[in-house]
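Missing here: one protein chain of the complex. Every other protein chain is in place.
By letter and in written order, the chains are A and B; residue numbering begins at 1 in each of them.
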Amino acid sequence: MFEAVREQAMLRVFRDRGVLIAIWSAAAMVAGVFIWLLADIAMHGAPRFDLSFLIDAPGNSGRSGGIGPILVSTALILTVAIAATVPVGLGAAIFLSEFTRSGGLPGRAVGLSLDVLAGVPSIVFGLFGNAFFCIWLGLGFSILSGGLTLACMVLPVFIRVAEAGLRMTPGDWRNGAAALGLSRLAVLRQILLPAAAPSLVLALMLGIGRSASETAALIFTSGYVDRMPASLLDSGRAISVHIYDLSMNVAGGDPGAYASALALIVFLFIINGAAKWITDSLTARRIVTL
Amino acid sequence: MNETKAPGYTIARVEQGPPCCDPVPVIEIAGLSISYGGKAALTDVKLDIYRGCITALIGPSGCGKTSLLSALNRMTDLIPGCTVEGSIHFGGVDVRAPSLNVAALRRQIGMIFQRPNPFPFSIRRNLEMPLREHGIRNRTELSDRVERSLTDVGLWPEVRDRLDSPALALSGGQQQRLCIARALVLEPSVLLMDEPCSALDPLSSGVVEDLIESLRHRFTVVIVTHNLAQARRIANYAAFFWMPERAGKLIEFGQCRQIFETPAHRLTASYIRGLRG
Partner (left out) sequence: MTSSKQNTLPLSRSDTWLIRVLAVASTAAACILVLIVLFMLQEAWPVLQRIGLLRLLSDPAWHPAEGLYGLAPMVAASLAIAAGAVLLAGPFGVASALFVRFYAAAPLASAFRLALLLLAGLPSVVLGLWGLTVLVPLIGRIEPPGASLIAGVLVLALMILPTIALTTEAALDAMPESYLRGAAALGLSRESTILGVILPAVKGSIMAGVLLSAARALGETVVLLMVTGNVVRLPVSLFDPVRALTANIALEMAYAMGDHRAALFVSGLMVALLVLLFVLVSRRLGGGWSFNV
């Protein structure tokens, strides 16, 4: 009998050792691939990555020159997306948080529709954007179409985060303000929105990050043109589309693609860093005079 | 008049007003019933609140005392599913009329909550913001009113040098006094207080209690309290509530001394003696 017990104990030790090795190997592999990936992008992207790259226009289909007009187009697309998302998103978030009961019908209907929207794949947004903004509204391949399509994509997450931030504010403040006869508008403007500011900033940053990374929704809404756009109705190429085009359609476009990828990653890094910095400083100031 | 009750705290002197033995009703409640989602919380209350007096609403939890208080300044509007029946007249005006300007009502009838709830601003802004929202923008008037209400609650000597520091950095007792100051700054005639001392430590509780007592005559105060000794100390009138069936009812109302020393109803007598509730 002791033999059997000792055998079982040994088997268990082997199994334990096996699991340990498996987990460490898995982690090592993941870490390894991650470092490989980053190193690859840094190495291939760094050579061409300098100030002139960020300013010059692309030449020779992007094999030479820079990404200046593309950065401008991207910035414009992001601006359109944010300009459309923030008012609608903030309005919906405030409505859901302050003016609907948690179980009530309007709240649930809007909430459900947004949840489903959050799950729709980006290519479908591209199809919709093309059918609705480009064709039905007649905006054609333009920065406006692309930005508005991105706004539709980003809205659910923005509303969800903003609403959560508003709901987190203490109900005591609302009661106290109501007892003082303050209007709902005053309460929102002076107390609730400033208190929810960290979440609102986070929501905004998430929106910007997601928009900047998006490719599939932009390919047939904002188009491929890599010249400097003259207006919002002009077609413009976003940086993610540029990376795609250079790597897939342009022979010898890889160095340009890598440098652009590096630029995009740096931009996202700055956005996320700014988000963290703003959120931290707003939270720290929470107890202090607003 | 009250002088120093604890080291470092002084209550300002209060002017005398109309004596309390000549009762003039400022709020008249008749046939008031409140229910939440169909379930009755309070049934058929008839009660008069007299000007310049402190009226205590006493009774065990769940009798509808807070509901009654909330109905007086239409705070029940904020509770989904809450229905109010009956009549409430404030200075002759029907409080429950749909056309009533509720913001103006709440300027006249202020409310203090159980948990102090200063806004996340500076002390000064906590007091100035309601004034600005109600249309008072003149700088001198604002700072005058701020100083006056802080003096009334005895905070002025403590905070005069740090009016721009955060209100949330004050102690619990100071925060509650600030909330009272915030209600006073609008110069109401009635103050509703829902267990204002229950969330405070005994020392702060004493200070706030003294403050409430000092408001007598200048303001009409309706206070919900579980602390029978406190009610006995500061109230002129007491209303005793109980839950005979599953809804709250007003059992007895009268001068405080009479309720506590010679209660007419046997339920009142038992509650006062501490046998029930």
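Before moving on, here are some points about what is shown:
Here, contacts are C-beta pairs under 8 Å (C-beta built on N, C-alpha and C of every residue); 3 or more make two chains touch, one makes a residue touch a chain.
Predicted model only: the values in this text are computed from it and were never measured.
Shown as candidates are B:V26, B:A56, B:L69 or B:V84; the residue that touches the absent chain is B:V84.
The chain not shown here is touched by just one of A:L117, A:V225 or A:V250, and that residue is A:L117.
Chain A meets the missing chain through residues 12, 15-16, 19-20, 22-24, 26-27, 29-31, 33-34, 36-38, 40-41, 44, 87-92, 94-96, 98-101, 106, 109-110, 113-128, 130-132, 136, 152, 155, 157, 159-160, 178, 181-185, 188, 206, 209, 212-216, 219-220, 240, 243-244, 247-248, 254, 257-258, 261, 264-265, 268, 272.
One rule holds in what follows: only the chains that are shown with their structure count from here on.
Chain A and chain B have centres, each the mean of its CA atoms, that are 49 Å apart.
Listed in rising order, the residues of chain B touching chain A in the complex are 73, 75, 78, 80, 102-107, 110-111, 113, 115, 117-122, 125, 129-130, 133-134, 164-166, 168-169, 179, 182-183, 186.
Within the complex formed with chain B, the residues of chain A that make contact are 101, 170, 172-173, 175-183, 186, 190-191, 194-195, 286-290.
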